[in-house]
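Shown here: the complex without one of its protein chains, the others still in place.
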Amino acid sequence: MDINFIKSQFPIFKNKINGKPLIYLDNANSSQKPLRVIDRISKFYSKEFSNVGRSVHSLAVTATNRFEETRDLVKKYINAKSREEIIFTKNATEAINLVASTYGERFINKGDEILITELEHHSNYIPWHFIREKKGAVIKFAKCNDRGEVEIDEIKKLITNKTKIIGITHLSNVTGAILPIKKIVDLAKTKNIPVLVDGCQGAPHLKLDMQELGCDFYAFSCHKMYGPTGVGILYAKKKWLDKLPPYQGGGGMIEEVNKDKITFPGSPTKYEAGTLQTAEVVGFSESIRFIEDIGIKNIMKHEKEVMEYGLENLKKNNSVKIIGNPKEKGSIIAFTIKGIHPHDIATILDEDGVAIRAGHHCCQILHDKVGVAATARASLGIYNTKEDMDFLCNAIEKCKKIFEK
Amino acid sequence: MDINFIKSQFPIFKNKINGKPLIYLDNANSSQKPLRVIDRISKFYSKEFSNVGRSVHSLAVTATNRFEETRDLVKKYINAKSREEIIFTKNATEAINLVASTYGERFINKGDEILITELEHHSNYIPWHFIREKKGAVIKFAKCNDRGEVEIDEIKKLITNKTKIIGITHLSNVTGAILPIKKIVDLAKTKNIPVLVDGCQGAPHLKLDMQELGCDFYAFSCHKMYGPTGVGILYAKKKWLDKLPPYQGGGGMIEEVNKDKITFPGSPTKYEAGTLQTAEVVGFSESIRFIEDIGIKNIMKHEKEVMEYGLENLKKNNSVKIIGNPKEKGSIIAFTIKGIHPHDIATILDEDGVAIRAGHHCCQILHDKVGVAATARASLGIYNTKEDMDFLCNAIEKCKKIFEK
Amino acid sequence: MELKELYQEIILDHGKNPRNKGKCDKFNKDAKAYNPLCGDKVHIYLKLNKEKKVENLSFEGEGCAISLASASILTDIIKGKDFITAKKITNEFLNMIKDKTSVSNDILNEDQKTTIMSLSGVKKFPMRVKCATMVWHTFISALEGKNINE
Partner (left out) sequence: MELKELYQEIILDHGKNPRNKGKCDKFNKDAKAYNPLCGDKVHIYLKLNKEKKVENLSFEGEGCAISLASASILTDIIKGKDFITAKKITNEFLNMIKDKTSVSNDILNEDQKTTIMSLSGVKKFPMRVKCATMVWHTFISALEGKNINE
């Protein structure tokens, strides 16, 4: 695999940051876009644009086809059973809100339990918090262990006959832990509890196979998969989509409308209200093709290699503390440096063109547990190299020098 | 004003449709995009891309600035009082859902009345329908008269002391009627009833001045304003944003998060959950500049001229029936042809490169009232000319010929 | 010219003067469908007798020339056919629209084949396919559905 060639497909790397080449290590936040994705969007607007699904003229037909082809591509890519199980949302956050709101409305009552984990991103907690408030439900947090993982036994311990849903991340955006989703789903199935997986970090880094995972819901964001902003995806088993009420109301998601009665069509139409993110969805088809051309397994392998190289070097540095040490780890490294606040680290690294993120990464519960308000985080993408890790380590040395003065 | 020059800025018109030049008359559905908007998006992805508001590295700073500059631009363009009153949503439909859901939850109770009109798009009805179902509220429909307008007296008649909100379109997407919003707002104010304006068709065709209109909420979509898909805007008076609960929960919209308690920041942050439509919002800044460079008054004037020319010619045709005849009319012409179904009209017109829409245009209540299931609709944009109207009329003649066989 | 293929004279004729419109006598099955995109509606009424023959068949509906013609042609051709034959013809029709170029059913005479094939013009107009097919799906729903009096 020729990483230089792959990297050359991303125009952003032609730019200098503070006069230095860009070392982009903020991929868990959002990834950069290859030219083919950018060009696909431009081409769509320049040659094919129209609103989809509404008009019968030629442009509308083309646009609708391109849009729906992406749904087919996604279906195939994640191995869903049918295209109706793929719903386009604004982002993963909206996808989780959609489930929490509709499932919560219909199936969660006073005293019922929602089981999530201490690793969850706010996007997989706040939507459930709203249901807790509305319904008088209870949220239980599965503990994360010292390695930064959530173990199956912890889940087992917390399931009761009041547990109505489990919401869990596939890959922690802080510790990088890859959670045993399949085991959790198998366990949940014996109790008839649906499982929602927050796949934001899983989708860009792991092979996705809904039949193998077996989960009921899987939410992810296209912008973290070398795709456009403005699109997320909710995969949901058809049986749920048939049962759950609609979410947002508006044009395009109705069957028949009268002054006193309204009927709704099946999924995905029922969940796609208003004008959709046409250009973004079409653009995303090129992201999937980009990933498929490289092969997700190759991406995983490459990222793992680079991460392990980086981790090893970082661990040599006594002042650096890595957050979590999971057995199965995606390419995300959160760390602190003794005596230097992550915000200062990020600023100093940026001066050398190294883009990392500092903060709580929308995981305050986890940071409270670890006992820090913020961490620094380097998260990898396909274009990162061992050299980038060297840059990172050198820049960290520089931090120390500045602060040791 | 040189329309040819303006039109030359839209790459879509370089394409042939069925071997013919494209006559795009489906603007009320979605408008085409000038090159500067398309290029702005490409440039953003190629040179400036990062997630906004979350990281402190240089790319994130630039991206955040570009994003927030657009908020300032919108604020100025619609003459809002403060930038906090501008919330970016997925589309206008989401903007209306946001209001219906949060306002409905807090302020609408059993037996309360929601006043909308027979002209409303489903996007300004279904969200209220959900509140009707949840809260046991009542929806009242202000009648539209024979001209396809809703008169102030009709609104006056229907307001009671149970009326909790008025939802009304600025410009009907079927009859083209421009409603007397200012008068309605003035009336509503005397009774302390907030007014939500569906500005989807108002925004691309009318001068927007929130201080003059005085409404409490104004929802519109960027994709109908020569802008990217995937972004809508909710303008809301600050006093409401301070009072209303959050809508979707997730990353970026929190203040402090604990296991049992969560606090939220002020607007707009409170209402912008998850990763935003960064590139689309930045792209929209060029749409506003495009409109400002021409001048909305010039756009209005030009579109009116073309529409009146078209209307006159259509009226000469005895088989053509125009839907509605409002005194104040935006550049939207819905019509039927005797003995030919709108779907057939649209297909035949498309053969000549003339793109119109056929259907109920998400206004089933209005179509039921008019007594047809569908109409054909030609809706104009800045790039349309009197010549386009000739094309339309000729294509209609062709329809008749085919069906008269 | 594709438009001519779509709006063939047979289609226009059936569209303007649809056969078997209204509720037919003594129907014992029915089904309806609606296309929310364009507002097309169709309601199929049929009488399946004890010998499983479609003794009577009609429709009510609103829609474009294609959808009315399709309903008219369907009722015209299927009326009098038995259950199995009716299903066969329907499958032939749906297959023709989907990928094949003609119908091969030997139950149909040349005239009927020509009539049915006149609807194949929609293949070049993807947004119009549903206009032609909706009534056929609805017919199958009615045919396989419960008896009204049961």
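Quick notes
In this document, chain identifiers A, B and C correspond to the written order of the chains, with residue numbering beginning at 1 in each.
One rule holds in what follows: contacts are C-beta pairs under 8 Å (C-beta built on N, C-alpha and C of every residue); 3 or more make two chains touch, one makes a residue touch a chain.
This one's a predicted model, so the numbers in the text were calculated from it and none came from an experiment.
The chain not shown here is in contact, across the full complex, with A, B. Within the set A:348, A:365 or A:380, the residue that contacts the chain not displayed is A:348. From the set B:35, B:61, B:294 or B:322, the residue in touch with the chain omitted from the display is B:61, counting the whole complex. By the touch criterion stated above, the residues of subunit A touching the omitted chain are 339-344, 347-348, 351, 358-360, 364, 367, 373-374, 402-403, 405.
Interface residues of subunit B with the unshown chain, by the touch rule above, are 53-56, 60-61, 64-65, 254-256, 265.
Criterion: only the chains that are shown with their structure count from here on.
Taken as a graph of touching chains, this assembly is complete, with every chain in contact with every other.
Centre to centre, using the average C-alpha position, subunit B and subunit C are separated by 39 Å.
The centroid of the Cα atoms in subunit A and the matching centroid in subunit B are 31 Å apart.
Each chain gets a centre from the mean of its Cα atoms; for subunit A and subunit C, those two points are 47 Å apart.
Within subunit B, contacts with two or more other chains are made by residues 343, 347, 358-359, 364. Under the contact definition stated at the top, the residues of subunit C that touch 2 or more other chains are 37-38, 125, 127-128.
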